[in-house]
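Right, subunit A next:
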Amino acid sequence: MLKLDRVSKVYRVGSFGGEQLRAVGDVSFEVRPGQVVSLIGESGSGKSTIGKMVLRTSRITSGTISFDGADISRYRRTGELKEYYRRVQGVFQDPFSSYNPVFKADRVFEMIRTEYFAAVPAAEWRAKLDAALRTVRLDPAQVLGKYPHQLSGGQLQRLLIARALLLDIELLVADEIISMLDASTRIDVLNLLADLKERGLGILFITHDLSLGNYVSDQTVILRGGSVVERGATRRVFANPLHPYTRRLLSSVPQLHKTWAEVDAELRARDAGAERRCAYHERLPDGGPDPLAAVDEDHHVACFALDGAPCPDAARTPVG
Partner candidate 1 sequence: MSTEQAGPPTGAGPAPGGGGAPPDAAVPAGAPLAAAAPAGRRGGELAYFALRNGKLVAGLVIVLFFLLVGLFAPMLLPHGPNEYDIGPQGAPPSAELWLGTTRFGQDVYAQFVHGLRSTFLVGLLGGGVAFAVGMVVGFVAGYRGGWVDEVLNMITNVVLVLPTLAVLIIVAAYLQARGVAVQSLFIGLTSWPWAARSIRAQTFSLSSRDFVDLARLSGRSSWKIIFRDIAPNMSSYLFMTFILLFGGAVLIAAGLDFIGLGPTDGTSLGLMMNQAVNWGALQLGMWWWFVPPGLGITAIVGALYVMNVGLDEVFNPKLRET
Partner candidate 2 sequence: AGCTGGSGGAGGTPGSYPREETLFVSGSLWGPPANWNPLMTWEHAAGTKGLVYETLFLYDPQADEYIPWLAESGEWTDDDTYQITVREGVQWTDGEPLTADDVAFTIGLGELESIPYHNVWQTIENVEATDDRTVVVDFSEPRYQQWAFWLYGNAIVPQHLWAERTEEEISAGANETPVGTGAYVYETHGQDRQVWSRNEEWWAQEALDLRVGPSYIVDIVNPSNEAALGQVLQGSLDLSNNFLPGIAQVLESNDDVASYYPEAPYMLSANTAWLVPNTTREPMDDPEFRRALAFSIDTEQIVSGVYGDIVQAADPTGLLPNWEQYVDADVVAEHGFSFDTQEAASILADAGYEDTDGDGFVETPEGEPIELTLAVPSGWTDWMEASRVIADSAQQAGINITADFPDENAIVDQRVSGDFDLILNNERQISSTPWTYYDYIFQLPVRESQSTVNFGRYENEEAWALVEELATTPVEDPEAMTDIIAEIQEIQLQEMPIIPLWYNGMWSQVNTSVWTNWPSAETENNYVPTLWANYHELGGILMLTELQPASGG
């Protein structure tokens, strides 16, 4: 459905755009219908930038993003773009800043209505809206006609999801949609995403919290400094993290029933016998579009030396 093919983004920064900042480099992955792909990485690793490019609010510097085979950067006329937005929508990190504070919260629905459903009669619209709200388990009477500050973060976040559902979307870009929420509301939203996925929605789930990614996703993409370091089925990546960065992330996640020290020890123990080597150099990519090397079915990894340091294995294994 959604396919990123060696997508890069370079920001021009400094006066007159004098300097360049490579926020995303050569990223490739795919989101299929009914699949949740979580994009995980530390702050500044380019997660949001990818989300924005998918949503066409940020220009792609190179590479292509295609949706159902069509290159989305080709959409020029507002009509085409509007049609794209009917199928692809986004929800952002901060529910409070996603609402215009001077207007009532349900204005987000009104915008959809004026732009997409101008012809729909009021009653029908109302029914549609109620249905969407119920899907996200909100009581219309409780949330409509209120100002954003009168609603909780979880309610606001769910309203945004309802808004996206109104359009019968096929892909949802969820950019850190739960990091601002309380632990208790967080899980509600996650569960909701999981339900939607069951109904065939593709979700690009952006987060820096591995436990959350782990909870909902089928596929995981680990991002570092704008590049993918490891990618694959969530199960595999979490069970057998190959790239040192993935491992470091994993060891830093605070866990309820394990201390950091225990996790460290565990990882160390697991590696005790085997020598950790750069899997990339053993399994070079076959020159296809994907710059990662496949280590297993549905598990790909980049060279360990991604951050510029020479790879300890590079000398041993010639690069094709």
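The set was built so that all candidates are chains of the complex that A comes from, given by their letters.
We adopt the following convention: contacts are C-beta pairs under 8 Å (C-beta built on N, C-alpha and C of every residue); 3 or more make two chains touch, one makes a residue touch a chain; residues count from 1.
Given the structure is predicted, the values throughout are model-derived calculations rather than measurements.
Asker: Any idea which of 1 or 2 touches subunit A in this complex?
Answerer: 1
Asker: Touching residues of subunit A toward candidate 1 in the complex: what are they?
Answerer: The touching residues are 14-17, 52, 55, 57, 78, 81-82, 85, 89-90, 92-94, 97-104, 108, 111-112, 115-116, 147-150, 160.
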